[in-house]
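Shown here: the complex without one of its protein chains, the others still in place.
Moving on to chain A:
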Amino acid sequence: MLRWGRALRPRRGGAPGGAPGRPLRTAAPLSSDIFRELGRGLGRLGQTLKDQLPALEHGAGGWTPPGTPAGPRPPEEADVVVVGGGVVGWSVAFWLKALEGRRHGMRVLVVERDPTYSRASTVLSAGGIRQQFSLRENIQMSRFSASFLRNINEHLGVPNEPPIDIQFQPSGYLFLAPPQRAAKLEATVRLQREEGAQVALLSPTQLKAKFPWMDTEDVAVASYGLEDEGWFDPWTLLNAFRYKAMSLGVHSCSGEVQGFITSAEDTVSLQTARIKYVHIHMPDSLEYQPVTCAIVINAAGAWAEEVMGAAGLPGVLCQPPLPIQPRKRYVFSWHCPNGPGFSCPFLIDTTGAYFRRDGIAGNYLGGMSPPEEDEPDTSDLSVDHDFFQERVWPRLARRVPAFESLRPRGAWAGFYDYNAFDRNGVLGRHPKLENLFLAAGFSGHGLQHAPAVGRAVAELVVKGRYESLDLRRLGCRRLVEGEPLEEDGVV
C-alpha cells in the first residue's frame, strides 16, 4: 500500500550471492564449503534448540497472560540506556556492541515506547540518501553511510538468515537552481567533489537533453549526483539494525522514559550532574521501572527535547534547551502514466518542492516544506490535502508538464526532528549532564546519516573520542555559544 511494505525482510528466492554452485570460474577453496555446510546443519540444530528455550532476554514471541505488559521488562541495571528505538537509536546500539572491546562487555538497553512505530520518523520518511550537502560533516556522514549501506550484509548480516536487501535505487538527486542561486550551488558542488562525491553540473541544455520531460526555462544550473545517491526502504534498514543489534546481545524493551534521577542534590548552585536512574514507564500500566545506568543516549528524534523535560532533570542543567522540535511534513503519492520514466531522479525543484519515482508502475511521491509561518499543527499526523492541491502540485506541474494530469493515490505525514537553530544534528556529550549523549535533530536527513551517527556516538562512548569521522563541530558547544552551523541543503 502507500507506505513501504511492512513485510520485514524481503526474501528473495535463491539467496543471491550465496547460491552454491554458481558459475564461478575458479572454484572456491574447499574450506569455505565446509563452513557453509557446517553452518547450515548446525544452524538448523541451533534453531531447534533455541526454540525450546524459555523466552529469555528479548522475550520475542511466547505467550503472556493477559494483563501483563507486552514485551520484556527492562533489566534493573544497564551500562547504556538508549532512549528511542528509531533508526538512530538502534544504530547507536549496534555500533556500541560492534565496538565494545570484549564480547558481552556492555549491557545495552534500547527503550522504545511504540513498538509499532506508528509515529516514528524513520518509517514515515521518503527514504532518500544523497551526498549533496553544503556542510562538510554532512557530506562525510553521507559518504560513510553510502559505503555502509553498500556493504550492509558485511555489517548487519546474520548467519543463516537471508541477505539483507534494502532495495536501493541508485537514481541520484537532481538539484535545480535559479540564476540567483547558481553561484552558490556551484560552490557547494566544489566542496562535495573535494570530499570525493561524484556530482555533475548540468547546464539547462544538457538538462533538457538528459531529461526531456522537464521544463528548464527558469533553471540556470543543476547539480546531479552520479553515484551513491537515491532511495531505499527505511523499514528494512531499521529492522536490519535492530535484528543485528539484538543478535549481538542488545536488550530491548517497550516503555516510555518518563523521568530521571540525577546525582544533583542541591539544585541552586549546580554546575553539573550525572544521571543515576532512568524511569521507564511500562505500557498500559501504572508501573514504572527504575533502571540504574552509567550512560544515557537521547535518540528520541523529534521528541528529544520532550525527553529533556522529563521529571527529575533539574532545569538549570538543561540550559540551553535543545532547539529540536517536531515539524509535520507531508508526503503525497500519485499516479501519472506518462510521467518521467526509468531515468527519473530524486528531483529538488527551484521552489523547494521535490518528487521521486516510486517503483516502476508510474507512481511517484513528493512533497515540500511549508514556509516557516505556515507550519502545520503537530498534535497529530493528519494530512492537509489542500497543501498538495494548492502548493505542491502547481509547482511540480510547472516543472514536469506531464504532471498536469495525475491521479492522487494517498498521503501520509511524519515529523521532521527539526533543529530550529541551524537544521543540523546535535551530537555528542551534553554540556552539563555528564553521562548523557545526544543524537537527534537531523532535520530531514537523519535516516541516511544514522549509520555514521551511530558509529560516531559509539566511538565517543567506548573510546572517548571520535575516530572515523570528526564530528566535533556538531556538538552542543555551538548551542551554548550561539553559533549556528548552517546547512543550506535542507529539503
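We adopt the following convention: a residue touches a chain if its C-beta (ideal position, glycine included) is under 8 Å from a C-beta of that chain, and two chains touch if they have at least 3 such contacts; residues count from 1.
Convention: contacts and distances are computed from a predicted model.
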| item | value |
| --- | --- |
| Protein name as given in UniProt for the chain not displayed, "Cytoplasmic tRNA 2-thiolation protein 2", "E2 ubiquitin-conjugating enzyme", "Distal membrane-arm assembly complex protein 2" or "ADP-ribosylation factor-like protein 6" | "Distal membrane-arm assembly complex protein 2" |
| Residue among A:S91, A:Q131, A:S145 or A:S171 touching the omitted chain | A:S171 |
| Contact with the hidden chain (one of A:S203, A:Q319 or A:S343) | A:S343 |
| Options A:E194, A:E227 or A:D470, residue touching the unrepresented chain | A:E227 |
| Listed residues A:E76, A:E194 or A:E404, member touching the removed chain | A:E76 |
| Chain A, residues in touch with the chain not shown (by the definition above) | 12-14, 16-17, 19, 22-26, 28, 31-32, 35-36, 38-39, 42-43, 45-46, 49-50, 52-57, 73, 75-76, 102-104, 107, 150, 154, 157-160, 167-171, 210, 226-228, 230, 247, 249, 341-343, 360-361 |
